[in-house]
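Dropping the structure in here first, questions after.
As you look at this complex, bear in mind that one protein chain is not there, while each of the others sits in place.
Just so it is clear, A, B and C label the chains in written order, and each chain counts residues from 1 on its own.
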Amino acid sequence: MRPLFRAIKWGIGGYLLGAVAAWVMAGASGPLNGPIEVTVGFIAGLIGWIFGIGGWNNWGREWFGLPPKDDGKDDWRRYFRFNTDHKVVGVQYLVAFIAVMGIGGIMAMLMRLELARAGTDFMSEETYNKVMSMHGILMVAVAVAGILGSFGNYLIPLMIGAQDMAFPRLNALSFWLIPPVAVALLSAPLLGSFEAGWTAYPPLSVLAPGDGQLLFNMGVIAFGLSSILGGLNILTTVTTMRAPGMTWGRLPIFVWAGFSASLISVLFTQYFAATLVMIQLDRIAGTAFFDAKAGGGTLLYEHLFWFYSHPAVYIMVLPAFGVSLEIITHFSRKPLFAYKAVVGAFLTIVGLSGIVWAHHMFTSGMANYFHAPFMALTEAISIPTGVVFLAAIGTMWKGRIWFTAPMIMATGWVFNFMIGGITGIFHADVATDLQLHDTYFVVAHFHFTIIGGSIMGLLGGTFYWFPKITGRMYNERLGKIFALWVTIGLNVVFLPMFWVGVNGMNRRVAVYPADLQRVNEFISAAAFLLGAGFLLFIGNLLWSAVKGPKASDNPWNASTLEWSVSSPPPHHNFPLLPEVVGHPYEYGRPGARHAVLSTTGATHG
Amino acid sequence: MADTSERQRFDELTTEIHGRPLGQRLRIGLLVMVALAVLTLVEYAIAVEVEHPLLPLLPFAALKFVLILEYFMHFSAVLGKGDH
Amino acid sequence: MRREWLVVGAIWAALTALGEFVVTTWTMLPEGYSRESHVVNEAYVLLLVMAVPVFAFMVTMLGYSIVAFRHPGATEDGPNLGNNKRVVWIWLAVTAALDLAVLINPGFVGLRDIRGTQSADMAIEVVGQRWSWTVTYENGATSTTEMVVPVDTRIRFDVTSTDVLHSFWVPGFGLKVDAVPGRTTQMYVTTERTGDNADDSRLRVQCAELCGLSHADMAMTVRVVERAEYDAWVEDLKNNPPAAAQQAAGATATTAAGEQNDQQAGAAAGQEG
Partner (left out) sequence: MAAVTLEAAHSRAELLHQPRSNKLGLWIFMASETFLFSALISARFITSGVQKPEDLNQALAFGLTCVLLVSSISAYLAEAFIATGHRRAFLAATRVTIVFGLIFIGGVMFEWREALHNFPPGTIYGTAFFSLIGLHAFHVLTGVLGLAVVLNLGALGHFGPSNSWPVEGVVKYWHFVDLMWVIIYPALYLF
């Protein structure tokens, strides 16, 4: 725990140092929590935190020719320091993001409490806006990095037969950037106005008084950095660290999904960072990016923002595609149907994702001639996405379907994400979007895609790999109940939202017309039930991680490489170096093997 | 011996650095620098002469971009050695 | 083998029929007050009609697989059928065709219909500011509490904002457009039916783009009335502006009167012609 305390000390020290230095440089007048001071303080504090947690001992010392130091032994405390083992980083990510999801879920419950009545009964509009903004950004963060950070880090090296990620220290760094981000985001509502939602549209986010928005910007920029570094690591790992014989055509589908999502996150995240830097500059340096009077414009923000934030939804769902297809394949005990087409679909989605952003802007007042092409491109994304659905049902067809908790999650993912996908067409279509944009129809749509797509992948993956990660089995009966609970509950909560949407309820409001109250009461009640279901999930996992029955190395009898090692895997992943000799999903062909373990593997390079 | 072949492979992977003798490197560097300097001068001259020279300047910037990318940063080396 | 597909086909057909019946008869769409809202509703129903068979197919496949191919435990493998190029190509062709169909109608057709022509019988200026709307009519009368528009009229709303982004949305009209500081955005609406906010909460101007503290309250009521009633109302609004607007309108109110009468006459003549 020592590094953690050191990190806190250095982080706070860094913040104070940075703030005072900025204060002195700015003329030593004015308050110590002015915008520049907070900004510089956050950066310095972030650096202090990273060095304190172990960045200095493990890494920084090398820059000055000193030998790096290790911080401690490999016991439970390794989860609380800068640890370069990808499995530790994966678990850190998983636990941290399930915790963040819990906080975001509590925010959702608070929002539904307020929305059960048409007026402002439970919280003020100001509080509601803060809670809503917080729920938005926390859940976006969970969806962006939840699967990629946890399963991506934990499983990609195992699945491709590598000992670790290509850049283990960068990996640890990208996780340890997260806690300061969480601190910044969670303290943002306490420090003055924080009401611009996760999209932070200017000029609202520029004009909002107080430091909340500043911390939000800095926090999200740091999160973006973490996301970029994580993606970079995955791309490099998959390209250079594959075991002998692990050709591109033999990569498990989850690796492909992580690879595709990483491509997006490495390239496009910079645009979100750039937009937030612009807001920050408008606030602290008096630039005029979004000041209409000086000639700037908010359309600039919207274009740049959605240039990242639309591809971002594929960072969220692509890994979940991978997880779910992986689960469906292993529990149907059939080869993944149309493997090559799915890989092609992933890459097509990556390509298309970068050229569809303006469908978020049909009502924004941008030039009319943009509408038709962006509608066409957006609707074209349904074609590669359709291939993923084909793979799901094609794999299940005639399989030997073992209906476990992860499998229920995966099939629920097919069903729910399909609703999200189909309602997406309503937003791609200009005519309907002009009415439905910014209504509860959108809210329902993206909750079906993000919960149905990304979060259900995260939950399903958690069940599926739980025995591998902890070495113990979760409670199957409770797991099944929870999986059904989520799959069905999602529909009960969010289907009525389509109705309130078309009946004129716009999103991000604490008050709404009284005639919509009955339906909202129902939604709120259902939401509380859905939220309560998550206690089942947390309880099941916590209890099982400690008291669950010991799991065998391969409880699912699955074929991919991570199941060929002990549960949990040894430090170097593979006691013997793997050599891949076949496709990962050769179910139903007698004698087919995915990989053999041998000591001679390394010489093949 | 396995070790020598690995050594070779390691060298291969880093040829872009280890391959060429110093004299050849210096020649290439000097040539590229002269080219860049000339291009910059021409760029500047065009900008002085032409009003809003967006189109005429683009090829010069692109050429400089490619020169640096290829001769200073050895970009093609990264494409040349794909997988194993 | 063949029987399996027959069963699946039958379930699919039944589900599709049921779904189509539901989406075409039990419409959950409230009727709008403008031509544009009909375009929206038609596009909406058309999209649903096209979505039903796809959805039904997926549900059938999913449900049938789950029921028919259950096999507890990982004791046995399914057949080694990893790929079937023909199925993939057929699937691609079908989805591409569907996509193209959606793109043409309601896509391009809806886009054309909802935008209509770039001409209008009257123009109304709308200014959003935190957290209220100001509506200025052609005769110079302004209102911040209620927007009244005549029925059977093509209206152009010139929307702008003085501070942050807002979005000018009348749910009953089926359209919205953002109010962007420093720009004027335009929205064309052809009213078709009279109505009153008192009977339908969707007849309100609602800010649809998060604009801070009182975003949710940034609304004003809307009435769609007969032309004559509108003329009387807007005239009355100009002559007896509400207390708040009076100071703002001030001296210009009287001088603009003649101009405005001419304009109204012109507009009326245009309608008759």
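Basically, a residue touches a chain if its C-beta (ideal position, glycine included) is under 8 Å from a C-beta of that chain, and two chains touch if they have at least 3 such contacts.
The structure presented is a predicted model; accordingly, all values stated were derived computationally and were not measured.
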Tell me the shown chains the invisible chain touches, ordered by label. A, B
From the listed residues A:His303, A:His360 or A:His427, report the one that touches the chain absent from this view. A:His303
Just to verify: which one of A:Pro31, A:Pro67 or A:Gly295 makes contact with the chain not shown? A:Gly295
Which chain A residues would touch the chain omitted from the figure, given the whole complex? 63-65, 163, 166-167, 170, 228, 232-233, 235-237, 239-241, 266-271, 273-275, 277-278, 281, 285-289, 291, 294-297, 300, 303-304, 307, 572, 575-577, 599, 601-603, 605
Which chain B residues would touch the chain omitted from the figure, given the whole complex? 6, 9-10, 13-14, 17-18, 21-22, 25-26, 29-30, 32-33, 36-37, 40, 43-44, 46-47, 52-54, 57, 60-61, 64-65, 68-69, 72-73, 78, 81
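The rule is simple: only the chains that are shown with their structure count from here on.
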Whole-Å distance, chain B centre to chain C centre, using C-alpha means? 54
With chain centres defined as C-alpha means, what is the inter-centre distance between chain A and chain B in Å? 38
Quick check: how many Å separate the C-alpha centres of chain A and chain C? 32
Complex contacts: residues of chain A adjacent to chain C: 125-126, 129, 193, 195-197, 199, 201-204, 207-208, 292-293, 297-299, 330-341, 363-365, 368, 371-372, 375-376, 379-380, 382-383, 386-387, 389-390, 393-394, 396-403, 411, 414-415, 418-419, 422, 425-426, 429-432, 434-435, 437-439, 499, 502-504, 506, 508-516, 556-558, 583, 585-589, 592
Under the touch definition given earlier, write down the residues of chain C that touch chain A in their complex. 28-30, 36-37, 39-40, 43-44, 47, 51, 54-55, 58-59, 61-62, 65-66, 69-84, 87-88, 91-92, 95-96, 98-99, 102-103, 106-108, 110-111, 113-115, 163-165, 167, 169, 171-172, 174-178, 180-183, 185, 201-202, 204, 206-217
